[in-house]
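Input: one structure, supplied below.
What you see is the complex with one protein chain gone and the rest in place.
Residue numbering begins at 1 within each chain, and the chains themselves are lettered A, B and C in the order written.
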Amino acid sequence: MGLARYVLRRLLLLVPVVIGATLLIFLMLHLAPGDPARLILGQRRASEETIRNIRQIFHLNEPLWKQYLLWLWDALHGDLGRSFTFRRPVTEMIVERYPITLQLALSGWLISMAVGIPAGIVSAVKQYTKVDYVTTIVALSGVSMPVFWQGIMLILLFSYFLGWFPSSGFAVDGTVFDRLHHLTLPAIALGTSITALTVRLTRSAMLDVLNQDYIRTARSKGVSEREIITGHALQNAFLPILTVLGMQLGLLLAGSVLTETVFGIGGLGRLLIRAVHKFDYPTVQGLTLVIVTVMVFMNLLVDVLYTFINPKIRYD
Amino acid sequence: MAQQTQPVESADTDDESALGGVLSGRHRRILSSLARHRGGLVGAATLVAVVFVAVAAPVIAPYDPLEQFVGPALAGPSTAHLLGTDMYGRDVLSRIVFGARNTLLLALIAVGISSVLGTIIGAAAGFYGGWIDEALMRGMDVVFAFPSLILAIVMMATFGINMYNAAFAVAVVFTPQFARVIRSNALSLREEEFIKAARTSGGTRRYILFKHVIPNGISELIVQTTINLASAILIMSGLNFLGLGIQPPKPSWGYMLANGRSYLLQAPWISTFPGVAIMIVVLAANIFGDGLRDALDPRNTERVR
Amino acid sequence: MTVTDRERDRDREAAEDALVSVRGLEKYYESNQGLVDRLLGNVRRVKAVDGVSFDIPAGQTMGLVGESGCGKTTLGETLLKLHDATAGEIYYDGRPITDLSDGQFRPMREQMQMIFQDPHSNLDSRMVIGDIITEPMNVLDVGDRADREARAKELLDQVGLDRSYYDRYPHEFSGGQRQRVGIARALSVDPDFVVCDEPVSALDVSVQAQILELLDDLQDEYGLTYLFISHDLSVVRYICDRLAVMYLGKIVEIGESEDVFENPQHPYTRALLSAVPDPDPAVDRDRIFLEGAPPSPENPPEGCRFQTRCPEKIGPVCEEAPPEFYDIEDGHHSACYLHDEAVDESRSEADDE
Partner (left out) sequence: MHEMGEYDRRACLRAIGAAGAVGVTGIAGVSGNGGATNDAARATQDGSQLSYALQESIVAMDFALAYDFTTNKVTNNVWDTLVTYTYDDPPELTNWLASNVETEGDTSYVYELRDATFHNGEPVTAGDVKASFERIRNPDVASPLSWALENVQEGDDGIEVVDERTVRFNLAEQSAVWRYMPGFVGIGPASAMDEHGVDFGRNPGTTVGSGPFAVESWSQGNQIELVRHDDYWNDDLPMADGITFSIVPEGSSRVTGLSTGEHDVVGNLPPQQWQQVSNMGNARIDRGTTFLEYKLSMQNQREPWQSDKQLRQALAYATNWDQIIENVYFGTAVRQQGPLPQNMRWHNDELDLYGHDPERAQELYDQSGGIDRPIEFIATQGTQARVAVIVQEQWRDALGVEVNVNQMPYEQLLPRIENGEYDIQYDGWGSDYPDPDGQLYSQYNSEFWPPNNNESWYENGEVDDLLEQARTTTDEAEREELYKRIQEIVHDDVPAIWGVLVEQGFGVNESLSFPEVTPMWYWQDVGARVGPQ
């Protein structure tokens, strides 16, 4: 099976997964107790007519299967419906907010890479020494802290006591510096939560390479340790590092939800939480569709890159 | 051409017979290498200590965790209240000690359900293959396509917010991970000759599944369980933080942490210490899981720390 | 009476005589059976066993040799219904068993057992030896608990192991010992027919002989019928009454063991035999080397399967249709156009020119 065929196959396999995921979310939301029309209007008094109108506007009087198919059909055309709470097209809100979450996730990921890869390499090179040990423990401590708790502690220390960074918010149309300034604490909190994975995978990938015969040969020929690490080992450790990306994506997305909540960043994560709390079905459905699609496509991309870089892997 | 036969006739009995014949060779090897893995031991010891604290909570805790105003409200750490008091004047230390119970219990329930579900699904998929595999694993793919916290959030909103639903949500979210591990294990076992032998003996699929396939996946299961235990505690504390938490007045660390948040500036101890407790347990479970993983990895048997 | 009628009569007769009879057995595998793969046409068919027929008379040993991947293990496993046959028929003691359901076939498992190849994977490392040996009896509900234990201990004796091993775990034993446990397990339900799938190939040469001897002794004692699968001709010669040579899912030559060894007819058999080290180094034999690896069973060559590597390939005839079996002598057949007089004549004519 060629690469193109492999990609096509994987893409087709994604279809039932994505549809299944949307169906799952749809059913879960619609089986929950409570009348959406009332939830839309809140607890205050509303005339019967208003409630009828709401049902009409949001297709709530259609049978469930029809609601789902209508939604799916519209979603295929890029229309994810209108938010119950904000009464705005969900697609529009997602388009508006995704850059914020993307910037947060990306900076968190970069921090994890910037810290985790060197730490992993050092850990591997100094295998079974104190350095290795301490690195592992520190990295694991990062992943063991609830990300939101870490965020709170960072705010307490760096905003409240030291005043170095803003306590919350995101400079949407600020300068690059503004944005970095706002992003620093959230990105640290988010990055720390995934760094252990980076360290672990870099370490074991490096170890695999360092134990290869040709590295031993190079060593015995007197090639310097630095050249071995940068010249041989690092290049070969690239593949496993790529896999981390795939594994970290879900963690990054989940972490973003918590980080955005702690730091008051109006990204997709906080939109989701608010939508869940307000039972804003269209928004929850739209967001989960987007999140699931991103997840499966990123995983596919990682797999394809992986096979592309490493032709030894078979396509099945 | 006929290939050259490899002489493999050699007894592979392990040197260490201290553990006796109760455990198979593989498990003995794992245990003994774990015993030499210092980090794994520290992790295990910490977990045992926490379990002890949870079990002996009534003896250890200086106060009733539910009783209000055993001390002044929002009082900082002192000799009377080592970790201070919360907004109702309840003793934070006592609540943390009792909180270990709920925290561990819920995490165990979550991981227990998911490991049982995941094992059955994964073993059935891997062992039966064909359309059963296809159907089960596509279903698992659907669940797996969600970031776990996000699916748990939506589930909590749907099924109602109480601690058992939180555990159930986490269980569902973890099931695919178990199913995948067990399935790949079952797939490789399917080709093992002792499975074929059981089939020529007339063993039904179900017999083989429960008698051979699942028991032989136990070690992988244990590692996965340990690591997921850590994640379960984190996810549940995340749910608490997002307001999808546990019912009061039963203390759990996640709830204490989330609840103390509003008092952060004047009484940071209410949130800080439960956070530290979570971190210690999760860290211990992670280190222990790492140790187990190393021990299970045949490449590592010779070079354990 | 047409040829086919006559053949069918002969088949039936033979099938009645033989304990195990196989007629036109086929086993195809399909990979990637998911919906998406069907849509994409990604399904691959592997013809592991492709039209195999033979008989094994009661009390005899039938050898089945061929390179690894030629389908011999699949054939053995299909006989014991570890796989469902794609086509063809298997008779056991004259009774067709191919279409039996798992449940219907279950009682027959008492009569048909198997000994496996890999001493490291043939025993469940989580069970004690006693449980392993009694497993078939437990599953098939033979005797009561005490009977089973007594039977297992007796078998331990018979396969040359100590009775005290009953409560011990497999990892405490050597490969040869484990193989003996596997034999004891197969014999626990007192079968008549045993498929031995390379039972000694993973063992030291010295241990191989002991195990073969054990198998031989047990055959005498219990009147067993063996299908003995091996890639090692020297092993097979020692133990087999009849021999079938398999190449890419098809039997290319079959006959009395001695006939095949002394008078190999198929070019593939000759090549295999030439590779066997002769016990008498004084005899100088020309070794025949086969070029290349066997083609993939997914995509076997047209005509004779062996034509791509055959040192005696005749010409286009070999590529057109698979050759029939040609009788060499009584009970000795070979599937090669070399034996077709018409082809042979035309070839010698061509040579003469």
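By our rule, contacts are C-beta pairs under 8 Å (C-beta built on N, C-alpha and C of every residue); 3 or more make two chains touch, one makes a residue touch a chain.
All figures in this text were calculated on a predicted structure; none of them were measured in a lab.
Every shown chain touched by the omitted chain in the complete complex is listed here: A, B. For the chain missing from the display, the contacting residue among B:42, B:87 or B:222 is B:87, taking the whole complex into account. Looking at B:80, B:132 or B:264, the residue that reaches the missing chain in the full complex is B:264. Screening A:7, A:23 or A:171 against the full complex identifies A:171 as the residue touching the chain left out. The missing chain, though absent from the display, is touched by one residue of A:50, A:129, A:211 or A:224; that residue is A:50. Listed by residue number, the positions of subunit B touching the unshown chain are 68, 73, 87-88, 157, 160-162, 243-245, 247-249, 261-266.
In the full complex, the hidden chain is touched by subunit A at residues 33-35, 38-47, 49-50, 52-54, 56-57, 85-88, 92-93, 96-97, 100, 152, 155-156, 159-178, 181, 261-267, 270-271, 274, 277-279.
As a convention for this text, only the chains that are shown with their structure count from here on.
The chain with its CA mean position farthest from that of subunit B is C.
Put simply, the chain closest to the centre of the protein, by Cα centroids, is B. Subunit C has its Cα centroid 47 Å from the Cα centroid of subunit B.
Across the assembly, subunit B contributes no residue in contact with two or more other chains.
Among all residues of subunit C, those that touch two or more other chains are 34. Remark: subunit B residues 39, 138-139, 141-143, 145-150, 153-155, 157-159, 230, 234, 237-238, 241-243, 254, 257, 261, 264-265, 268, 271-272, 275, 278-280, 282-283, 286-287, 290, 303, 305 touch subunit A in the complex. Only residues 33-35, 67-68, 77, 80, 82, 102, 106, 109-110, 112-114, 116-126, 128, 132, 135-136, 139-140, 167-176, 182, 185-186, 189, 201-207, 231-233, 271-272, 275-276, 290 of subunit C touch subunit B when the two sit together in their complex.
Touching subunit C in their complex are the following residues of subunit B: 1-3, 5-14, 21, 24-26, 130-131, 134, 192-194, 196-204, 207, 212, 215-216.
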